[in-house]
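Note that one protein chain of the assembly has been removed; the remaining protein chains are unaltered in position.
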Amino acid sequence: MLDVRTFPTAAEAAGAMNDDARFLGGGTLVMNRVNYGDQRFRQIIRTTDPSLREIRTEGDRVAIGAGATMADLMRSPETAFLASAARAVGGPAIRNMATVGGNLMAPHPYGDLAVALLALDGVARMVGGGEMSLEDFLSQRRGIVQAVLVRRPAGDAFRFRKVSRVKPKGVSVMSMAAHLNRSAGRLSDVRVAYGAMGPTPVRVRAVEAALEGASLDAAGIAPALAVATDGVTPPDDPLASAWYRREVAPVHLRRLLLGEDAR
Amino acid sequence: MKTPVTFTLNGAEAAVFVDPGANLLDVLRRGCGDLSPKYGCGQGGCGACTVLIDGEPHIACLTLAEVVQGRTIQTTGGLASGPDLHPLQKAFMEGFAAQCGYCTPGMLMSAKALLDRNPNPSRAEVEEAISGNLCRCTGYEPIIDAILEAAKQRGAA
Partner (left out) sequence: MAVEYRKDLFADERSDDLDVVGKPVIRQDILGHVTGRSPFYDDHLYDGLHHMRCARSPHHHARIRSVDASAAERMEGVVRVLTARDVPVNMNTLLSLINFGKDDEPLLATDKVSYVGQPILAIVATSVRAAQDAVAAVKVDYEVLPHVLDVEEALKPEAPVVNETYPNNTFDYFEKYDHQKLRFGDVEAAFREADHIVEGEYQMSPIEQAPIETCGAIAAPETNDRITVHTSTQALFFSVGVTAKQLDMNSSRLHFIGGTVGGGFGGKVDSHHEPLAALACLMTGKPVKYMWDRAEEMQVGAPRGGERWRIKDGVTRDGRIIARQFTGFFDAGAFTRLSSYAVQKSTGHLPGPYSIPNVASNVYCVYTNRTPSTAMRGFGITAADFAIERHMDKVARAVVMDPIELRILNAYRDGDMKAHRRAAKNCALIESCQVVAQKSGWGLSADAMRASSMVGGGQGALGLVPETATDEEGRIGERKRAFLAPDPFSASGARGRLPAGYSSNNSSALGNAPQREDMEAEVERLGFKGGAPALPQPAAREPEPRPAAPQPFYAPQPRYAPPPPPAHSTGGGPSLPSAYTQRPAASVDSAPNQPPTYAPPPQQSAPQPPAPPAETPATAADHFQRGVKRPGVSRFISGRRR
């Protein structure tokens, strides 16, 4: 039998976490497991803390509460640049429930929003203090996140793309995000991240390095396309084989970088 | 240990005791006797259990029941007002937008959420609104047509 414990503050909820517990955010991941009788946990821990849903600007960054839903991101003017990535998650009902924090915990092939957050140099601010890069957080996925801080991109520098077989709602064959900073007409300090191309969303350092100093045109990005899947280990799953993912990744990367639309 | 939960269901006060970990779908169906939302997958993939919480569509089977304490829930069971069908119900009826009928309550709730917010949606907006609802027999086109027709009828009324 299960036990549900509700706390007024996130700090108390975090303090109550243990190996036999799952933290319930929007419910889309945890309740799924509950419905299927998952034997790995017996406790559900949740909080009614309103601070988890806050979205606010902190300097050149935006702090997004881990309890904010995809629908919140689409509504809030602070996070307009994330609207396309938030819309890529589920259907409208799921988006009213699924949270930013949950997206960080979502198993393959889910977690499209986390790809966008990675490309924006996301930082996980943990409940009770402490910050770590999203990359580090994704490698261990432990603890309760209070908020994710991301850089606010300039103009059209942020790109997001989700490839799925079913539209408008389908599970990712892959998702991709890029933050294309420019300096004197050349790409500089670029971030590129993939989803559904490994156990967790990942940054693609080979591509980032190949784009450093390049011009954002077909010739300039060619070296990056050549290393599009260097260092990633895409999985075989019912949606696509690893082979297929490797084959099409350069095509989608090109469309992402050049802003070519192909729905 | 059961937990008491009170909320408004289709305009009436509801009070139930829920098992720990119970989802809203079970509570609505077995606790409240509203059998209109359906179980299809238990994982948010099919949308057959879609209900409106405070006017917004939610997946009932993924909603921990005690989360809805004090909130307002609408289901297809409360869509008609007395003997008068909602324009969406009429349009689904006349447009053959249901075959087996199992996905219909969820479709209707997603459509209602859309029309309440956007009385004159485009076809693409309708597609987006029901994108979380799977149908295996009717095919989506008659459903989309019916939702657009209901919007038209409501606009005319």
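A and B are the chain letters, set down in written order, and residue numbers restart from 1 in every chain.
The definition used in the following text is that a residue touches a chain if its C-beta (ideal position, glycine included) is under 8 Å from a C-beta of that chain, and two chains touch if they have at least 3 such contacts.
This structure is a prediction, so every number in the text was calculated from the model and none was measured.
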Tell me which of B:48, B:64, B:114 or B:129 is the one touching the absent chain. B:48
Residue touching the undisplayed chain, where the options are B:16, B:108 or B:130: B:108
Chain A, residues in touch with the chain not shown (by the definition above): 1-2, 35-37, 39
Touching residues (missing chain, whole complex) on chain B: 19, 21, 30, 33, 35-43, 45-46, 48, 75-77, 79-80, 85, 88-89, 92-96, 98-105, 108, 134-137, 141-142, 145
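Please note the rule applied: only the chains that are shown with their structure count from here on.
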Could you list, by residue number, the parts of chain B that touch chain A in their complex? 3, 20-21, 23, 42-44, 47, 50, 53, 56-59, 61-64, 66-67, 110, 113-114, 127-133
Sites on chain A touched by chain B in the complex: 1-4, 6, 24, 26-28, 31-32, 34-36, 44, 46, 71, 90-94, 96-97, 168-169
